[in-house]
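Note that this complex is displayed minus one protein chain, with the remaining chains in position.
Then we have chain A:
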Amino acid sequence: MNDPKIEVRNVSKIFGKSPQQGVKMLNEGMTKKEILEKTGMTVGVNKASFKVYAGEIFVIMGLSGSGKSTLVRMFNRLIDPTSGEVLIDGQDIVKMKPKDLREVRRTKLGMVFQKFALFPHRTVLSNTEYGLEMRGIDKKTQREKAMEALRLVGLEGYENSYPSELSGGMQQRVGLARALANDPDILLMDEAFSALDPLIRKDMQNELLELQEKMEKTIIFITHDLDEALRLGDRIALMRDGSIVQIGTAEEILINPANDYVERFVEDVDLSKVLTAAHVMKRPEKLLAERGPRVALQIMKEVGISSVYIVDKGRKLIGAITAQDAADAVKNGKKIEEVMIRDIQTVSPDTLLTDLLECVATASLPVAVVDEENRLEGIIVRGAVLAALAGDEIQLNGKEVN
């Protein structure tokens, strides 16, 4: 991969009387709770280190109080780190002078806030122009860029309204437009959609994904909601008590929770929207047609199954035969091709469990998982899907994924 857009190195934040002492205690391995009990100081963020790459949506997720807002505010130094480095395009902003910091804030970093934080005395347009105005850009360009940003978020025609006249969803669009008007490389979004009701929230998530396809910003997205993290995050960092406990793709986190905490966090997730056919399929018993019905019957008896899939020499799926049909064929001296079922329900490996449920429920045979070339990859039995939805790990053959 190329150079990281943002790199956070060993960043800590202690709130309290003598933060440096707090950092020392962290380095000695004391926990947030111990430091609070001993000194009364609060650990906001505990030695966080990670890299974020250009064009990525990097989600930081954790329960309330886990340090997400503190962490994201150290990216633009709304909060100064107690120790550590925050590199943006290789420059450590922690050491930056106020003037240079302002320049970075004006040109590279846009921020969207949980409670919108729109200026109530300014119109939608003038809110959107705010960042450009701070940079001293001429009025005409300000207007053009702000209008463009408003168009992007679908707020054309609302330029002259005041924020208080808009619904929550629309207000947050203004928040987004205000951040986009500057055309920053990086968007910091602190629980940007958490204050919206669920349906609007889903719309906004989709729109953000659509926008991201066009814009390819680097987005740091904070949330306490796992579903949101899974929908948006290219990668997800999980925080607890100020520490980052796991970083990975949605799948990695769900399938291999790093510890009990992550596990408990992901426990309630709607697995049907995350897990795919590949996660729950089993290795298929398959057979070349020319081996004949007698062999087919033999295999089924050995393995203890009631049907077997038939493939050609290129592993391509051509049909399936049940034990009953195989026995009849042996009796009547027929070939497999003459009796096998050709009309077979197939799915691709990345079909979500939600979509699988129906096929599995109606199919008389196990559902076949095939790749684009129609090669048989695996089969899915009804029990496996239900077990996976119940969160039963043993049924997840994680190793065969990828």
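Throughout what follows, contacts are C-beta pairs under 8 Å (C-beta built on N, C-alpha and C of every residue); 3 or more make two chains touch, one makes a residue touch a chain; residues count from 1.
Operating definition for what follows: contacts and distances are computed from a predicted model.
Visitor: What protein name does the UniProt record of the undisplayed chain give, "Catalase-related peroxidase", "NADH-quinone oxidoreductase", "Glycine betaine/proline transport system permease protein" or "(4Fe-4S)-binding protein"?
Guide: Going by its UniProt entry, the chain not pictured is "Glycine betaine/proline transport system permease protein".
Visitor: Touching the absent chain in the whole complex: find that residue among A:M41, A:M74, A:I88 or A:M111.
Guide: Of these options, the touching residue for the absent chain is A:M111.
Visitor: Using the touch definition up top, pick the residue from A:D3, A:E37, A:E103 or A:D355 that touches the left-out chain.
Guide: Considering the complete complex, A:E103 is the one touching the chain left out.
Visitor: If you put the missing chain back, which residues of chain A would it touch?
Guide: Listed in rising order, the touching residues are 73, 76, 78, 102-106, 109, 111, 113, 115, 117-121, 130-131, 133-135, 178, 182, 188.
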